[in-house]
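As you look at this complex, bear in mind that one protein chain is not there, while each of the others sits in place.
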Amino acid sequence: MAILRVKDVSKRFGGLKALTDVNLNVEENSVHAIIGPNGAGKSTLLNCLVGKLMPDTGSVLFNNNSVLGLEPFQINQMGISRVFQTPEIFGELTVMENMLIPIFAMRDGAFRMHAYETIANEREVVEQAEAMLEEMNMADKREMNAASLSRGDKRRLEIGMCLSQNPRLLLLDEPTAGMARADTNNTIDLLKQIKDERDITIAIIEHDMHVVFSLAERITVLAQGTPLVEDTPENIRGNPKVREAYLGETAA
Amino acid sequence: MDAILLQILNGLDKGSAYALIALGLTLIFGTLGVVNFAHGALFMIGAFCAVTLQKLLNLSFETLDETQKDFLGNPLKVETPYVEYWFGPEVGATIIDWSVPLAILFAIPVMLVVGYVMERGLIKHFYKRPHADQILVTFGLAIVLQEIVKYFFGANPIQTPPPDALSGSVDLGTMVGFDPNAIIYPIWRLVYFGFAVGIIGAVFSFLQFTTFGMVVRAGMADRETVGLLGINIDRRFTIMFGIAAAVAGLAGVMYGPLNPPNYHMGMDFLVLSFVVVVVGGMGSLPGAVLAGFLLGILESFASTTWATTTIPGINQIIIYLVAIIVLLTRPRGLMGRKGVMEE
Partner (left out) sequence: MLGLNKKDTSLLIVVALLTLFAPFILNPFPEGSAMAQFNAGYPDLMQRFVIFGIFAIGFNILFGLTGYLSFGHAAFLGVGSYSAVWMFKLLSYNVIPAIALSVVVAGLFSLLIGFVSLRRSGIYFSILTLAFAQMSFALAYSVLSNPKFNLTNGETGLQVYADDPQILQGANSPDLPHLFGLPMRATYTMDVGAWSFDFNAGYYLCAVIMMVVFYLAIRIFRSPFGMMLRAVKSNQQRMNYTGLNSKPYTLAAFVISGMYAGLAGGLMAAMDPLAGAERMQWTASGEVVLMTILGGTGTLIGPVLGAGFIKYFENIFSKINDNVLHSWFAFLPDGMEDAVVFLIHPFIGKGWHLTLGILFMLVVIYLPGGLVEGGQRLLKRLKRKKTDADDAPSGKTEPAE
């Protein structure tokens, strides 16, 4: 069953057609990659999924509910978590606090006036955060300011924050962009581990073919704002159309 | 009809001041990315340039005039300004009479220097600091400048009359076919409006037709890219700040005859000018000018007896009300561009 259905989505910016009739189904518990050359509309598509942009036409259904017109926080509360291209974390807060916030958000909803409680007394939340830090191998860094973490650790923390909410769908926007090879491989391992251990759907937008082919079960190739093909990695590799449109320029 | 025209005309002088200050604020904000709470103080310093020049020109020495006697029969003490002594009584008197327009020449170098010192000495260090810090430090500077002026010139407003030839009023109504006395308009207001239009025109043509202006405009649109082109932005910033300071200062110099300058006039105008910038659209120069005149005229309509009897004090709050409505309906202001000051 498809957890995310994108139907006939189009988006224009002035005279520029960013997306034209995009149709896309992401199956539950799969890893689905969306690839395409620069300017193919990957980011625009992603922004339409998370409430940052409103498509001109078409529909986006998550779990059979429309997400169009909703604010990012509402979409998150439905079960979609997003990982950004450059890690978006709470830099001035400690690693532990970074981990607490999404858990509070999951438990208490978009707003709660818990101004008289003390964090230390919220045992359950604290324990969950500690467990998640443990899972991310960051327990020793819990009192550090998040801004002082290394780039790889920031990425781990961000992914951990998203996972702590047990999302149904995890969206990753070029999660290894600008990373050193070692960090990239660590991130791939982490994502593989997540895929194996959890009931989770992962949609990943990526430029790096190494990442895509080591993770994805389905791949959609986007070119000039419209899906070119959708298939398994093996078939995509052999597809001449894809080679021409995309792989030809970057694949070694 | 003539009443409406009169109110529009009445709004022009304040509108001109708003437009000029808002123009400078926008230039500084657009190029340097700094919110300058001391901009009103620059306007005030300009006005006090006129006051200073007037005082300098009136410096006198005393002589005893043997031909005239006071009521005790002693020779009368006569004060002769040095200017009259040097240039002869007639030329001297004319120079003193024209001290406000002459102050423009005096104010330009003063304001450029003030702007240069301010930018190099203080603002420069705040480009990379948060907006809150910029607001706070320029707010502190505004207080300091206004207190210094208060220390030297006192707390009371100081009269700076216009030249005789430009004081008094003209009957504008008769020129366009209304009844005589329908639209009596002070000449100085016309002068001020013309002056403001001249400065605005000069600033816009400078930005439009010079290479320097082109870089500045490009910088306002996209700072990082222009920085990447290897253009020395820093020096241009300094010059831009000096120009903005001069614009505010000149607006102040000529404003004196409309309202006698006092030390807190800068603060009074600053708050309203900020509102003007926000209404016009942050970062939009035409927006700043347009909103300046619009709000000035609106204020003048709200000051009519009819308006103030209907809603007492409406003239004092009309600008804020409009600003709130504009921001609620068009958050980017009248002519604001997307992506300027958005999070």
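The first chain written gets the first letter, and so on, giving A and B; residue counts start at 1 in each chain.
One rule holds in what follows: a contact is a pair of C-beta atoms (placed from the backbone, for glycine too) under 8 Å apart; a residue touches a chain by one contact, two chains touch by 3 or more.
Treat the numbers as computed from the prediction; the structure is a model and nothing was measured.
The chain omitted from view is touched by exactly one of B:Glu147, B:Asp164, B:Asp179 or B:Asp222, namely B:Glu147. Of the options A:Leu4, A:Val67, A:Ile89 or A:Leu149, the residue whose C-beta touches the omitted chain is A:Ile89. Only one of A:His114, A:Arg151 or A:His210 touches the chain withheld from this view, namely A:His114. Residues 35, 122, 125, 131-133, 135-137, 139-144, 147-148, 151, 267, 271, 274-275, 277-278, 282, 311-314, 316-317, 320-321, 323-324, 327-328, 331, 341, 343 of chain B touch the missing chain (whole complex, contact as defined above).
Counting over the whole complex, chain A has residues 50, 71-73, 76-77, 81-82, 84, 88-93, 97, 100-102, 104-106, 108-122, 161, 165 touching the chain that is not drawn.
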